[in-house]
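Missing here: one protein chain of the complex. Every other protein chain is in place.
The block that comes next holds chain A.
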Amino acid sequence: MVLLIRVSGGDLLDGGVHVDDDADLDTRWCCEVGAAVYPFHHGLKSPISRLSISWSRGNSLRVSVFAAPSSVESVEDDAGGTVVEVKLGGGDGEISDAHWRRIAYGSVSPFALLQSRKNAISSLSKMSMNSSPYDADWWDYIMEYSKDINALLGSQKPASVPVIDDPKSVIVKGEEPTNLKAAWELLEMFYAEKPSHLCLPERLVDWLADFDSLFSGTHPTVHSKLVDFQKELVNLQVVEDNPKYWEVMSSALAVGWLDIVVKMLRLHGSYQLDQLSNRETENGLVEAVAVLISKMPRMRLDQEAGKLGECFKAKPDFVKAREKWRAQINKLDSSAFWFQCAHLQTREGLRSMLQIMLGNANSLCSATCHWIELYISHLLYIRPLTVGLESMYSLAQKSIQLKPMASAHRLMGLIIGILGENTEVVLAECLKGFGPWMVVHAIELLTAGSDHAEMLLLEERPNLGGINIEELHRLVYAQVLSSHPLTWQIAPIYLISCMKHGMVLLQILLSKQPVQHNQLLLKSIEICRLYELHSITANIMKIAGVHHWKHGRKGSGVFWLQQARDEYRLNRIAQQLFDSVGKTISDESFKQWEGLIQLLGSDSKTAGGLEFLHKYRDFKKSLQHVFDGKTTDAARRAVESLISLMKNPSTPQRFYLPLLYDSLKLLNWKDRPLLNVSQTNLLLTKLQDLSLARLRPDFIESELPPQALNSVRLALATNLGRAILEE
């Protein structure tokens, strides 16, 4: 892919990104070879000096446009640059992005359910050494999966059935069918419904009835003929005089839309009461054909209510009924009534319909529009007992020869692939026509019953880095999902089903998620918990902790680092915190610190170096009591916490002097010395350490009056003397 950017600066205020699939740099030419032009507006007034392009999330490019620094006069509201996101590709025309996301969400549960059932079956078959894991249950599971996915792609049922049946509305308009649903139904028919292979031709007839309109865009179809005729029908007085009436009916009959044909036949003028008497024979013939059509024997399991034709489940019954039916048609065809029928169009039209029902190859060929329709008509009227993909494929080849494809349609390619039993082609068509979602979910059907496909798709390939094709497509789909801020959270379901690389990619995906907002952060942590990725959890928490810390949210930062049990960072930030402690833990601002200290808790393990804060708070509190009440008990408690603070290795040295200076009052206690000899010695040693530490260059001097050290020394010495005397 070649990317060309043309930016017009100055007055034009616009720009454009050319994306070309070919490596030719001629801009004029690339517009002709299908290059896409994405215009965008950058809104900069000054000339552009620099551009930078990078991939943004998903399918969009981030184009940063920098204006040339205007040295002469800088207008304040003139921005120095701008960043524009350009979304590439319009996606699938018939399915919007939001709809794709809805499909992606909905397919998670069926997919996950099928995976867990697969795992259960495979572990069961391992235990019982059963060679065939494909039992009746298995087909139920596959069918359930396929139906669940199918339901997501839209329902085929008409939105509302009109109460009054309009005789002139020939086709019922339901929900717009989509190519995606058509493709899925094809796959379901051929790969999930194993037992009903005998009825495949009839299933294909139903399929075409539902989805023939999809071909209308690129090919002439029976459906589009019907739609056109429907528009004309309203204005027609005498339908049977119109040659299109007969043509459309023959076409509809050829593809097996019996109810439409019968309904149209009943529009025939001879049914009208005023004409019934003088067109009796004609009407008899029309009705005879209508009855024959509605009695057509069909080889299918069930018949939808309201559909015409007689169903047969067993082959011998069907063959017998079909012979009888054909004999009736032949009889009608050779009857003498035709000569009594005065209306030429009716005679010709009805007889050509009889030819279609008798399976006249030429009539079928002229009545149908594209090869699938021809193929279906052959399956209906010439070879209804076609069994096996091989013979179906050769019949399809024949149809294509008779009606060559003018332009390829993605569904046609898929049908040829399926009939040709060529798994690679089916996969390639799915990927090309419907994208990675389709491939991932179709593979489940492809591998369901075919050992050959299973071997092909599950074989590890060294050229793919040791993974199989199934995993490759799942990884690709997961990648697509992760590129969108809303769907990334379902990517883990697919990644986890990839044996080789899934886990690593999941870890990368989780590590790359933004941590700014709690909701997203907690989502990532939740996914980690589900898949027991404890080290990733800790990493995410550390990143979040540092992020919050850097943005001044000290409490949140400490919380996340504590959750991550990251003592190293806690100690580091403790040093920074202490810098501000000395200044701000005055009596008024204590309430601010109170919350943080409570958060730290008393557990020194999770608090790291911050444990000091906790003790410092206790000391300050007891000191406060001393100043308030002056009781000796309170003073004793204060001394205790002072000693424990001074003993604690986590107390930073720079706090020694302020601590001692704060407790001058305790050292000079009036009634009696509060510190005994060993305690005083300890404090003196600490003071000595401090004087040594002050010689080091990195020592931070505390903001105390210059005589502080001397007064502490004096107080300690006095206290020592008094303590010795007392002992």
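Throughout what follows, a residue touches a chain if its C-beta (ideal position, glycine included) is under 8 Å from a C-beta of that chain, and two chains touch if they have at least 3 such contacts; residues count from 1.
The working rule: contacts and distances are computed from a predicted model.
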item: Chain not present in the shown complex, as UniProt names it (candidates "Coatomer subunit epsilon", "Nuclear pore complex protein NUP43", "Translation initiation factor eIF2B subunit beta" or "Fungal lipase-like domain-containing protein"); value: "Nuclear pore complex protein NUP43"
item: Omitted-chain contact residue, chosen from A:295, A:500, A:553 or A:713; value: A:553
item: Identified contact with the non-displayed chain, of A:327, A:464 or A:522; value: A:522
item: Hidden-chain contact residue, picked from the options A:215, A:477, A:578 or A:593; value: A:593
item: Touching residues (missing chain, whole complex) on chain A; value: 87, 96-99, 101-102, 105, 108-109, 484-486, 489, 517-519, 522-523, 526, 529, 548, 551-556, 559, 562-563, 591-596, 598-599, 601, 603, 606
